[in-house]
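Just dropping this structure here.
Here the complex is missing one protein chain, while the rest keep their positions.
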Amino acid sequence: MSDSIKRGRTVQSIANAVQGTVHGDADVVVFALNRIEYARNGDLSFLSAASYTKFLGVTKASCVLVSKALEVAVPDGLTVVFVEDAYRAFVALMREFYPPLRIESGLRHATASVHPSATIHPSAAISAGCSIGEGCVVGEDVQLYPNVVLYPGCTVGAGTVIHANVSCLHGTVIGTNCLIHAGAVLGADGFGYIENADGSFDKVPQVGVVQIGNDVEIGANVTIDRAAVGATSICDRVKIDNLVHIAHNVTVGNDTAIAAQAGVSGSTRIGNRNRIAGQVGIVGHITTADDVIVEAQSGVSKTITSKGAYFGSPAKEHRTALRMEAALRQLPQLLTDVREMQQRIADLLANSEPNDESLTQP
Amino acid sequence: MSDSIKRGRTVQSIANAVQGTVHGDADVVVFALNRIEYARNGDLSFLSAASYTKFLGVTKASCVLVSKALEVAVPDGLTVVFVEDAYRAFVALMREFYPPLRIESGLRHATASVHPSATIHPSAAISAGCSIGEGCVVGEDVQLYPNVVLYPGCTVGAGTVIHANVSCLHGTVIGTNCLIHAGAVLGADGFGYIENADGSFDKVPQVGVVQIGNDVEIGANVTIDRAAVGATSICDRVKIDNLVHIAHNVTVGNDTAIAAQAGVSGSTRIGNRNRIAGQVGIVGHITTADDVIVEAQSGVSKTITSKGAYFGSPAKEHRTALRMEAALRQLPQLLTDVREMQQRIADLLANSEPNDESLTQP
Partner (left out) sequence: MSDSIKRGRTVQSIANAVQGTVHGDADVVVFALNRIEYARNGDLSFLSAASYTKFLGVTKASCVLVSKALEVAVPDGLTVVFVEDAYRAFVALMREFYPPLRIESGLRHATASVHPSATIHPSAAISAGCSIGEGCVVGEDVQLYPNVVLYPGCTVGAGTVIHANVSCLHGTVIGTNCLIHAGAVLGADGFGYIENADGSFDKVPQVGVVQIGNDVEIGANVTIDRAAVGATSICDRVKIDNLVHIAHNVTVGNDTAIAAQAGVSGSTRIGNRNRIAGQVGIVGHITTADDVIVEAQSGVSKTITSKGAYFGSPAKEHRTALRMEAALRQLPQLLTDVREMQQRIADLLANSEPNDESLTQP
């Protein structure tokens, strides 16, 4: 509670922060942020979509940020702040109202194990139970939460945060300002074998690494395998959701987002700005163009050379997939129709054609 | 072995425990429980399904619990105990024969790291390598296995067991008598971004929490994301299998079960007593009614308003999906039939209609 009071801000100061115009009481104080439909007294909320305008008359929020373009009528007694983009303004305020959790700068917890050859920036925080291997380099303001394991030869760039129980295997390189969520595994061996004549396997050593660019976010319990030779590369500003699998030697292009439980097989190159939805599977050794969208549960089995939306398993262009899906829904009726037509044709033939048998057996 | 002997019990004492009637030698001693087809001398087994009656004559079990309703003929020399529901009786005995593993009550392992402001019940057990953050509350008889990480502000209710390498991020609330399996991650950031005009993303701070009800079981390596604002809620008695993904702001209703590798996207509300099978995907911002069954690998793309079974991707009512599946199997034949019909119609037309060309070119 003392925390909330500390965070209290006047509507006027908020309007100043988001370049907005106050309509109502600029001295009202707000303490927390909340969705318009759940907001309570003391909350600041936002309205940026016309379909939510209905909540404006009933919200318990003390103040609502409203996108100018909506041209809403403000109910009596409600304080609003008109802004260019209410959602973006709300998100900017979220960062102020709820600054991210931080470990004390420079922490070296007594139960952490740091190899003497590792180079750790004085401002980096190493929590309880972390293991930092030989030759690791940990940059400025890096935050390692409990039980993070960096195998020998890892590099973690400035400003990167790694959450609890993450494992980075040897030689993993992580750029600056990345966010790696709990339980992720970077750099486990790729799934590579030579099949013997008797059906058993010989392991192909996986001697490459994982390279993560800058401003990358990687979800909880994600697995990104090291390359067989060379590098598995996650380029700049990529966002990967929980439980995604990225196989050896894959490249994921800049600004691509991959939703939960999707998987990309070995040596595939995903273009820039792709949007890969949940539970999608992408086979190995193919390429996707820039600006490709793959919809949920699809299976991409071939290289995609043009931007656009793809859907289905195997994935087709969105329009083709929709036509097939629509046709499929008509299929049971089609079967009935065709059986009927067969009967009619049989009748027609019986009527229109002479009976051959009677002719040949006079 | 000494362990097994210690567990030895007479058939009579077992019959008393399960309100059963002995047929055969009540003084026989059993030491372990096993399935009827694998049971050995000294084992107690059970028979509750007619299809397994064939094993009654060949089982090596020393005693078999049999559901009365089966009305089986007991082979000579076999001791059985007739009970109302042999499977439930067997399960009750499993709990007695194999009491769950427990850590020593009140353990505070030397390598655990507990913030001085945390409130830990004297009976709670904190194993090696655990990290308990600022302001955490850990209730009576809680059992934390090695390397569990509780970020600041977590609450763990009485009787809850959390297995190794689980990460609970800040503010996670877990109810009483829950069972959280190894490697689960509760409270990682939801996957929320604003897309910029150039295709890059700005992160939307995820400032909500995860709330787990009472008597909930959560599988190994499951991920349940914290809400953007507010709470992601797993209600009472929910059972979640391994590698399931629950996105931010989802609510899962009471007594729902979700099988392995299923995923639920953001802000969706799953009803009470749903049965979500393995590898199912459910899109965001929808609702399912109570008592909905979604079959394996289905993709639920729309709100489901009536109870019942759904199947397919996109998911349809079970009956509709079965008809489509059956129709699909007939499709190759249908293509052949239609091509034949086209030929017959062409023939009919040739026979029944005057030949236009011959008329116009005398």
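Order as written gives the chain letters A and B; numbering starts at 1 within each chain.
To be clear about the criterion, contacts are C-beta pairs under 8 Å (C-beta built on N, C-alpha and C of every residue); 3 or more make two chains touch, one makes a residue touch a chain.
Everything numeric here is computed off the predicted structure, so don't read it as measured data.
Contact with the chain not shown here comes from a single listed residue; of A:34, A:165 or A:256, that residue is A:165.
Note that of B:54, B:68, B:285 or B:329, the residue touching the chain absent from this view is B:329. By the touch criterion stated above, the residues of chain B touching the omitted chain are 33-35, 38, 87-88, 91, 94-95, 97-98, 100-101, 109, 111, 127-129, 145-147, 163-165, 179, 181-183, 217, 219-221, 237, 239, 241-243, 255, 257, 259-261, 272-273, 278-279, 291, 296-297, 313, 325, 328-329, 331-332, 334-335, 338, 341-342, 345, 348-349, 352-353. Think of the hidden chain as still there; on chain A it touches residues 111, 113, 129, 131, 147, 149, 151-152, 165, 167, 169-170, 183, 185, 188-189, 191, 193-194, 198-205, 207, 221, 223, 225, 229-230, 243, 245, 247, 261, 263, 265, 279, 281, 283, 299, 301, 313-314, 323-324, 326-328, 330-331, 334, 337-338, 341, 344-345, 348, 351-352.
We adopt the following convention: only the chains that are shown with their structure count from here on.
Centre to centre, using the average C-alpha position, chain A and chain B are separated by 24 Å.
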